[in-house]
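With one protein chain held back, the other chains of the complex are shown just where they sit.
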Amino acid sequence: MTGDLASLALMGKYIGAGLATMGLGGAGIGVGTIAGNFLAGALRNPSAASSQMANLFVGIAFAEALGIFSFLIALLLMFAV
Amino acid sequence: MATTEAAAEAGHSAGMPQLNFETWPNQIFWLLVALVIIWFVVAKIAIPRIGGILAERNGTIGKDLAAAEELKAKAKAAEGAYTAALENARVEAAKIIAATKAEIQTVLDKATAEADAQIAAKAAESEKRIAEIRAGAEVAVAEVARDTAGALVQALGGQAEPSVIEAAVSARVKG
């Protein structure tokens, strides 16, 4: 029966890894929202756009980090657990 | 190594090399060495050098800009001088044109007057000669008429008194 248990654990691991990758979708939505709003604002006031590039990248970085966390969890499930 | 053995037992992957903590001291040691070298390269050599280059370039650009400004002022002055000279020349030329025109006019007037006088003289002379010729012609006509009349009278067998013929021809020629 240990073989069954091991394959059950393996299955859980893979399913968990797959589920964890969904977090990347959230990060994608977040990054898209930030970039879209930046573009909308930049089209309204193009002269202020270049001064806000730093904030744009910082915001994208923060949003992306959370997606990277879920990717990391997927990797941990795949390779480290 | 625990993870490798566990992985070997389980029969799947060796895990993430990133989480193999036995390599961490080595990684951190060499990273610190690299960072110290990069710090020397960047902070001690590159930053002062590039800062110097940029400052020098700004200085050069500033100097060049000043020189360009000076040249521009010079060019403007030269342009002013040129415009003034051009204006002068134009005024001078206008003056010369006016003087020449007046001179030509006087010469022309004089020549015209002379020509007029000559033409008048010639015309008067011609008139006189025409009058002379006309007078000469009248005399000749009268003479021819008298002679003709005398001859005619003789041919007809008459004897013509010259004074009678004279009177008759004079009356006819005048009439």
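Think of it as A and B in the order they're written, each chain with its own count starting at 1.
In this section, a contact is a pair of C-beta atoms (placed from the backbone, for glycine too) under 8 Å apart; a residue touches a chain by one contact, two chains touch by 3 or more.
Keep this in mind: contacts and distances are computed from a predicted model.
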Quiz item: Under which of the names "ATP synthase subunit a", "Dehydrogenase, beta subunit family protein", "Cytochrome c oxidase subunit 3" or "Multisubunit potassium/proton antiporter PhaD subunit" is the non-displayed chain listed in UniProt?
Solution: "ATP synthase subunit a"
Practice problem: Based on the whole complex, identify which of B:Ala43, B:Ala67, B:Ala131 or B:Val173 touches the chain you can't see. | Solution: B:Ala43
Quiz item: Looking at the whole complex, which of A:Ala6, A:Leu19, A:Leu39 or A:Val58 touches the chain that is not displayed?
Solution: A:Val58
Quiz item: Mind pulling the chain B residues that touch the left-out chain?
Solution: 1, 4-5, 7-8, 11-20, 22-35, 37-39, 41-43, 45-47, 49-54, 56-57, 60
Quiz prompt | Contact footprint on chain A, counting only the chain that is left out | solution = 54, 57-58, 60-62, 64-65, 68-69, 71-72, 75, 79
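Following the convention adopted for this analysis, only the chains that are shown with their structure count from here on.
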Exercise. Could you grab the centroid distance between chain A and chain B? Build each centroid from C-alpha atoms only and quote it in angstrom.
Key: 75
Exercise. Flag every residue of chain A that touches chain B in the complex, lowest number first.
Key: 6, 10, 75-76, 78-80
Quiz prompt | Partner chain A, residues of chain B touching it in the complex | solution = 3, 10, 12-16, 19
